[in-house]
Structure formats: C-alpha cells, structure tokens
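A protein chain is absent from this complex, but the other protein chains hold their places.
Chain IDs A, B and C follow the sequence of writing; residue 1 opens each chain.
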Amino acid sequence: MELTFSKEQQNFRLEVREWLAANVPKQKLPTYDTKEGFELHRQWEKKLFDATLSMVMWPTKYGGRGCDLIDWLIFEEEYYGAGAPGRVNQNGQLLLGSTIMEFGTAEQKARFLPKMASSEDMWAQAWSEPNAGSDMANISSKAELHGDHYIINGQKTWSTRAIYADWAFGLFRSEAGSKRHHGLSFLLVPLDAEGVTIRPIKALDGEDAFAEIFFDNVKVPVENRIGDDGQGWHVAMATAGFERGLLLRSPARFQQPARRLVKLYRDNKAVADRDASIGAAVAKCWSDAEAYALSAYNTVGRVNNGEKIGAESSLNKIFWSELDLLIFQTAMDILGATGQLLRSAELAKEQAYWLDGFLFAQAGPIYAGTNEIQRNIVAERVLGLPKK
Amino acid sequence: MELTFSKEQQNFRLEVREWLAANVPKQKLPTYDTKEGFELHRQWEKKLFDATLSMVMWPTKYGGRGCDLIDWLIFEEEYYGAGAPGRVNQNGQLLLGSTIMEFGTAEQKARFLPKMASSEDMWAQAWSEPNAGSDMANISSKAELHGDHYIINGQKTWSTRAIYADWAFGLFRSEAGSKRHHGLSFLLVPLDAEGVTIRPIKALDGEDAFAEIFFDNVKVPVENRIGDDGQGWHVAMATAGFERGLLLRSPARFQQPARRLVKLYRDNKAVADRDASIGAAVAKCWSDAEAYALSAYNTVGRVNNGEKIGAESSLNKIFWSELDLLIFQTAMDILGATGQLLRSAELAKEQAYWLDGFLFAQAGPIYAGTNEIQRNIVAERVLGLPKK
Amino acid sequence: MDFTFTEDQLLFREAIGRFLSTEASPENLRDIWSNEQAPIDNLLEQICAQGLSALSIPEANGGLGMGDIAWSLMTQELGYYAVVDQLADAAYVGAGLISALPNTVALKAEYLDKICEGKLRLAIGHECSPLVADAQLAGVLLMQHNNEVHIVSPDNVRITPNASIDTSRRLAQVDWQPSDKTCAASGEEGQIIWQETLNRGALSVAGQLLGLAQRMLDLSVEYSLQRKQFGKEIGSFQAVKHQLADVAGKIEIAKPVLYRAACSLENKHPLSDIHVSQARNFCNDAAALAARHSIQVHGAMGYTWEVDLQMYMKRSWALNNTWGDSTCHQARVQNYVLNTDVDLAPSKTFEVMS
Partner (left out) sequence: MDFTFTEDQLLFREAIGRFLSTEASPENLRDIWSNEQAPIDNLLEQICAQGLSALSIPEANGGLGMGDIAWSLMTQELGYYAVVDQLADAAYVGAGLISALPNTVALKAEYLDKICEGKLRLAIGHECSPLVADAQLAGVLLMQHNNEVHIVSPDNVRITPNASIDTSRRLAQVDWQPSDKTCAASGEEGQIIWQETLNRGALSVAGQLLGLAQRMLDLSVEYSLQRKQFGKEIGSFQAVKHQLADVAGKIEIAKPVLYRAACSLENKHPLSDIHVSQARNFCNDAAALAARHSIQVHGAMGYTWEVDLQMYMKRSWALNNTWGDSTCHQARVQNYVLNTDVDLAPSKTFEVMS
C-alpha cells in the first residue's frame, strides 16, 4: 500500500490543472437541455478533444491518451475541482464507449469512437420502455432481421439528451417470442433515420431533459449491431458493473459540491449553527465524499491487480445517490428562504447552483437502477439471500 | 378544544403527586426479573392498591377508582415523573384486565380482577410459540375440551414474568384441524397446575426476563375460558388496538427519560457538544416525547367523543419504539466510556439507568408485533395497499 | 381538557375541501403554474365569493371571527390543494395583523371591511425573509421595520420580482422607506404584533405543509396501485409499503403538535413561540419525507413536469423555508430545551406551573 502519486501522475495533474485554468469558460454555460446550451457544450467537448482531454483513458488512435484509471481519477478531480462544464456526451462516451471498446469490430471502433470522443456524434441512451423501467428485461421494442438490415418498431422512454443527439443506442427484441434476457440485440440507431419520432419529456426543472423515441419501421443496417444477434443483454451487462458505475459518477463529482458546501457553511456559520444538526451534516457530507473517493482508489487498485469486482457497484450507487441528496438538502437548509430562487432571480447568486443540484439529486435514487433494486441485488448476490 | 385541566383533574394530580412523594422507595428496587426484586415489586403493588392507585381506571368494586383516560394519563405523568417502580404485573393488569372487563362473566370479573389489582395474583402472558412469533395465527398449542375442562398440551415462549408469576393467559387451539385465526380459545392457566413446566430464558442483560412454558396434559376448567369456545382470536384482538397500546406504553414512560436526557446533556454540555449532532438529537428526543403525549391526549379526546381508533396503534408502536432507541442511544453517546458499566461498577452512578434502558430499548421494535409487521398493517389497512 | 374539534369546525373543513377540490383542481393549478397572472385572479375571486376572506375578521367587523384552532384545519385544506399564498396571507395572517393594530389607526376598520368583502389584497414583509409573497398583487403592504408596523401603498414601493421553483408563488423584493406617516404601531405593541404575526405565518405554513404531505401520500398510493413492475402493482412490494407507511406516521404525529400550537396561539400561551416552532419542525419533517418517498415511489415519472406530484413537492420545498427558515424554527426549540433550566417533567405538557 502506497498512497502517494508518482512523478508522472503529479505532472499529468498539473498539466490538466493548467489547461483547465486557461480554458474553462468564466461564465457557466447554459444548461445542455436547451438547444443553445447543447451546442455550446458540444463546442466545449471539441476543445477538450483537441487537447486530448476528452477521453483520457481511450487509446490514442481513437482520440484518447491511453491513461489508466488512476489518471482518470486525477483528471476528474481536476475537472470537477475547476468547475468545468458538465459532460454532455457522457452517455455515449462513458457507457457506450466501453461497450464498443469491448464488443465492437475494428470497423465499428474506427467508425464510432473518434467522432464520439470529439462529440461530432452525440449519443442518447435508449434503454427504458414504458413497461420496462426497473424491470429492464421486459423490453418489447422489436427488431426484425431482413437480410442486411433490421426493421425496428416500438417505443423507448427516459432517453436522456435524445432531443438534440445524433444517435441512440439500446436493446431491441430481435427474436420473435423470446422472453426476458433472451433474444435481444444491441443496436445503434441514427436519430435522423426515417420513421424516428422524438417527443420531449419535461423534467422537474421544466427543461426537456429526456425524450420518448418512437420507432416506426426504422431501417437499421446490420453493421450497426454491437455483438451477435440475440446477445444484446450479455453485451449490455458485461460493462454494466463497477467501471461503468464509477465512470458515470466519479468521486470528484461529489467531492466538489461537498467542498462548496463546507464553504457555504463557513460563510454562513452564524445562520447555519442556529440548528445544531447542520454542522454535523456538513462534516458528514465532506467525510462521505472523501470515503467514496478512497473507495474508488481502493477498488481501482484491486481491478489493476486483476480482481473481479462484483456487486460493489450496487453499493456505490446507493451510497453516492444518498450522499448527493444530503449535500444539496443541507445546502438548502443553510440557504433558507432564498434557496427556492431560480437562476433568473435577482437575489439568487450561488443559489441556482444549489437548487439545480438539489433537483437533480432527487433523481439519483431512481435512475441507473432504483436503490430498491440495488438493495435487492446486494442482498441476493452478495449476501446470498433467496430471490423470492 | 380546551387544553387545560379541570379543578378535579388538578386535584387528582396533586393527590397522586403527594402520595408518591411520601411513598416511592428512596432506593431503586432490584429488577423484578430476580426472585427478591419480584417480591419487593409485589409489595409495592399492594401498597399502590391500598391507596387505590393501582388500577385507577377500574371500577371501585374491583379495586379501582373509576377514573377516565385523561385521569390515567395524569396518573402516569406523576408516576413516571416521580421515578416510581416499574409495574411488575402490567401484562395482567393492562392487557388481560381490559379483556376480562369486556368479555369476562360477572363471576370471572369478581374472581380475577381484585386479586389482579392487588397483585396477589401475578400474571404472565403466553402468546408466542416457537413457530408463532410475528405470525401469531400460527398457534399450535392444543386445548381439548372434555366436558367441564380442557386438557392443554404444547409450548409457549417469550412469556414475560412467567418464572415467578401465578397465572398465565393465552390462546390455545381448541378445534382440532382448525387453521389460522379460527378454532382458538382464550384460556387462563394456573402456573402451579400439574403438567406445567417453566424454563427460564435469559435476556440480553443476563436476567431471567422470559420463560418457555411447557404444557403436558394440563387440566384447565371451562370457567377459566374468556369468551366462547373457538372465539379466542376475537377476544384477544378486540382490545388489542389503541387503548391496549397506550396502556402498555404511556407517553410519560418516554417523557421521563427524555427529561432526564435533557438534564444529562445540560450537566455534560461541554463533552456532549464536541459532536454537534448530540444537542439536536437531545432536543428531538424531548420534542418527540412531547409529541407522543399530545397525540395521546388528542386520541383520548376522540375516543371520548365515540370515534373508532384504527391503525393509529401501529403508528404509535413504531414511533415510541424508535424514540426509545434514540433517547438511550443519545445518552450512551453522552456518557462515552463509562456508559458500558453495570450497576455494580464503582464508577457507575446514573449509568446503570441508561444502560438498562438502552438494552431494553433494543427489544422495542421487536415485541408487541415487530415494526415491520406494524408497517405492513399501516400500508394495508390505512393506505389500502394490496396484501401480497 | 378536550383535545378535539367541534362538529362545526370539522364540517366547515369538509365543505372547504369540497369547494377547493373543484376550484383548485390539479388542472386549474397547472394553469396557475404555467401562466403569469390571470388564473390567480379567477381563483381568488371564487374564494372571496365564498366569503372565505372574511373568516378571520372579528365578528364586530362583520367577519366570522374564526380563530387559529379552526384555521389549523383550514390551512391543511389550502395545502392539500396547493392554493396560492395570497389567501392565507390576507385572510388569516394579514387579517390577524390588522385586527391587532391599535384602534387609533384610521384605516383599520376600513381594511377589515374590505378584506371581508374580498376587496383588499395584502402582502406582508417580515424581516425573517428578504422576499415578500404576492407583493405585485397587493393593494396594501404591511411592512416590518424593527418593531414598527408600517402600512405602505404599492405606489410608494419598488417591487422586484424574484422567480422561484414554485411558479405559483409571486415572490419579490420590496424597496420602501419607513416614515412617521406610514407607521401604524411601534415599540412593545409593534413587537408583539410582529411576534404574533410570525407565529401565525409559521403556523399557517405548518398546516399547509401537512396538507401537502397528505396530498403527496395520496398521489403516491394511487400511483403505486396503478403502476406494475415485475408483474405486480408496485404497492405490493414491501419496500414501497414501508416507505409510504413511514410517511403516514410522520403525518399522524405532526397533527396534534400543529393543533396544540394553534390552541396556544389562540390563547396567547406564554410558550407559543416554542409550540409553533415545534409544529413547524414536525410538519416540515412530514412534508420532506412525503416528497422524498413520493418521488421514489413514482420512479422516473416523479422526476417529470408532467405528473401532478411535482407541483405539490416543489411547493412543500418552498414553504419549508417560508415564514421562518427551517433552521430558525429548529433553533427556537433547541434553545428552549438545551439552553434554559426549565424542568421538562412529564406533567408540564400543558401546565405551566411554577
């Protein structure tokens, strides 16, 4: 056990830190759930890509710089620490990227990854369906194979970023009459294809954060399938574990608001300390965020040693989603009457950061597998309790 | 709505207060889970009875003084506020007493109630069986009717106070082959009867707080049955609701430790305030205990107006059991290293009060229907959620 | 000792609930949330037409003389139907404030009459918040300046709207100048009025939060009976059952605390501050858990603008820090318990014996 960074790691950190200091927009970008914000975020991603900081862990030939997970943790610490923009293409880059890296053909890699890294192609996920939320295997959208292409029909929902994105990826039932996890295929669908209709869903904050996607005889070439026909569940799940969870929510993503919460508390100590429990909650938030970071470094070390990581990702999911709620709830308690103000309000300064985060935190225990499902997984797969 | 006490109520309070001030033993009695402590508590009960303060709500002819529920709440406030001894015969007096009052014949009332009020007869409950804990309807102990008597066979467990008690009351399956709630009879069994074997169960604190009772062809006369043959479940459940719950755990039972906790905190403020969350927890304990008291007065008012009280008792059970844990856990946090000391330890002064209470509080969410069962009841009966 | 409501009080509550269930339906509410001004006027006119604005006005002034106890039922209905601030602020809190002004205040009787007739809209600016609700709508503003109560015309103030998460709220900063001419009460008298006004405002919010909690619970129960996962209604899963049972528990325990506070305020009990803040803490808690568990039960649907839940949930988050931040109410109770030497014996719940 050696908990210090090598010279190279320190240099990498400093490089990232300096680049961000020079390049992070001084003014916060508008939310990427608006057309304007989406385009500005796309430009930011291009800038990151040009500095080979978009996908630091990817091989150089796909636009990355071949870093390992520790470097990635360092990158994230600097990225969030600098208050840099949210990653608009993360569902493609972090979720689909790993899948293509593992299951894609050489052609698919060359075709999709570089444009994903540069965000020339923006990606939306298309997992959930109206009757396949927590119970993902309940998918009923169909893909019929006709020679060199599939014809897909059906409906997806809760598709993040789908309104402005160029592509979607998801599972479709390609074997008629198949049940549950069988007979599904993992397909990539251009969102400008004929027969695709996208209908926005307004999120809690009133912005079009999600969409429903309707597929009406949409033609998708076989080259857009990742993995074999009928193997979609396997493909989707193989990278669904620890790494995917970690990539989706790096520790720095929580350490940064925890750090800001501590500052908020220190700046408003007299008000906050009226309720004795606030100080304890602030300290807990910071401490929990740090524990999550320690846990990530620990797990990455074990992964690097070849250890298989199991249901830890379920525990991580529960932990960070509850931490996120506590951080932003505590901020709301400190802010008091002004915490409810929107960004446009004259009295709102830092408030909008906290309110946005508070709203987003509400979804944490729900998306990426509800926390109830995660607890079931832990109980059944880690503790060996019976399924039914 | 009128939240002040009448002159009569105030006078009653003062009478109780003065009597207790003059009579409560200066030295805490030894636990009634020991032979010596049991006898000393029996003597205390006799003393209460002689002052007609044992069962204030019972009719005078059975040794009470015909008070109403408000008077009873007042009595409890004074009783706990004075630090008077625990009520060793409460399972008889509070649980069985109400049942006999409602379902007993005139003979049964005259035969059992006065001796119960004076604690000449001590009562143990015999509800649970090894395979009928939370699932009480799973009872398998048998009672076969033979003319003027039953022959009972089987085993009861978790029988509080059974080791030194004179009588037990419980449900027995009197209709062979009957299922669940059907075919049960409510019987009173003298514990010195032939065929009764009692085996103590040591509780967490090492004392014999419970027992298993084995019945081997025990003969019980039909006059010892409360209600009709086969109607035992109905008899047992009719008084199982709000009033029984309230009698078992009056608000004052929690207000008194909350008051002591506040004092413990004030006396150890510097130490306690090292952890910012302690003060907030202490205030919450007091406030919760008061809320429970307010809730009791409110419900009693509605009962007096003829309102039917439903699953509130389930909510009360959950509330007070969690409050009890918080009170004693917080005290443990304030006491620190000395909190673990037993009564016999030289450094233990107030500590033993807190440790005893802490241990006992652990059982709160378990006995009288686990809190999980109570939550199911609320969800199904109050909110109308489906059973399965 | 009788901790219950009269038959009349209960029937009145029921009638108000029936009225609001049509006039303040989720559809109407959604209109108010989506547009700027007009729909509030409609609703308020309907409400005034029912005489609801006259509830708190003393009988001598032609009102119904309804006290805090009855209002603790009313405010729950207002919360359940998420009725905009104006009604409770004018008909309850504002009317109470004006009634408490010295009779020498020339406009007092006129204002009480106008409120009775539903012709006066009030906004109250208390120093517990930099934001005044419904200032833009107000015909008159009642503003705090230290211990002084000022009656200010909208012509003499600058109003800067501040948009908030509950778009049915019209919050604003109000810039104004106190003067001898605007001052209607001061010194100890003014101090008592503001103290009582804060308590009444806080209690009004407590009741509304409790109503909101109940609404969120009802919506969640309903949703959990419709929505299926793994082939069963989600309401049949133990995790969902327990989450909703816990919300029911928080609501039930908060009720008597709210009612006691109302009774204390109505009877000017010396511990009114503490009792009101206790009520706020319990009602805040109930609403917060209701929001937390309701969105969880609603799953991804709960995160959308489309489901009604969002309006009640956001309103509960907003009210949680209205008429006193949640920390300020915690502080009043914590100070009483931790930093005084009051003996908190079980017998003291209602008695303030020496």
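Keep in mind that, in the parts below, a contact is a pair of C-beta atoms (placed from the backbone, for glycine too) under 8 Å apart; a residue touches a chain by one contact, two chains touch by 3 or more.
Since the model is a prediction, treat every value here as computed from it, not as a measurement.
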{"item": "Contact list for the unshown chain, restricted to visible chains", "value": "A, B, C"}
{"item": "Touching the absent chain when the full complex is considered, from B:Gly230, B:Gly310, B:Gly339 or B:Gly357", "value": "B:Gly339"}
{"item": "Full-complex contact with the absent chain, from A:Gln93, A:Gln256 or A:Gln362", "value": "A:Gln256"}
{"item": "Identified contact with the non-displayed chain, of A:Glu45, A:Asp205, A:Glu312 or A:Asp333", "value": "A:Glu312"}
{"item": "Hidden partner interface residues of subunit B, rising order", "value": "128, 131, 133-135, 157-158, 201-204, 206, 210, 271-272, 274-278, 325, 332-342, 344-348, 355, 358-359, 362-363, 365-367, 370-372, 375"}
{"item": "Subunit A, residues in touch with the chain not shown (by the definition above)", "value": "1-6, 9, 13, 17, 70, 74, 76-78, 80-81, 251-252, 255-256, 258-259, 262, 265-266, 269, 279-280, 282-283, 286-288, 290-295, 297-298, 300-302, 304-305, 312, 315, 318-319, 372, 374-376, 378-380, 382-388"}
{"item": "Residues belonging to subunit C that touch the chain removed from view", "value": "237-239, 242"}
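In this text, only the chains that are shown with their structure count from here on.
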{"item": "Distance from the mean Cα position of subunit C to that of subunit B, given in whole angstrom", "value": "39"}
{"item": "Per-residue overlap in subunit C, given as positions that touch at least 2 other chains", "value": "240, 330, 334, 338"}
{"item": "Contacts with 2+ other chains: residues of subunit A", "value": "275-278"}
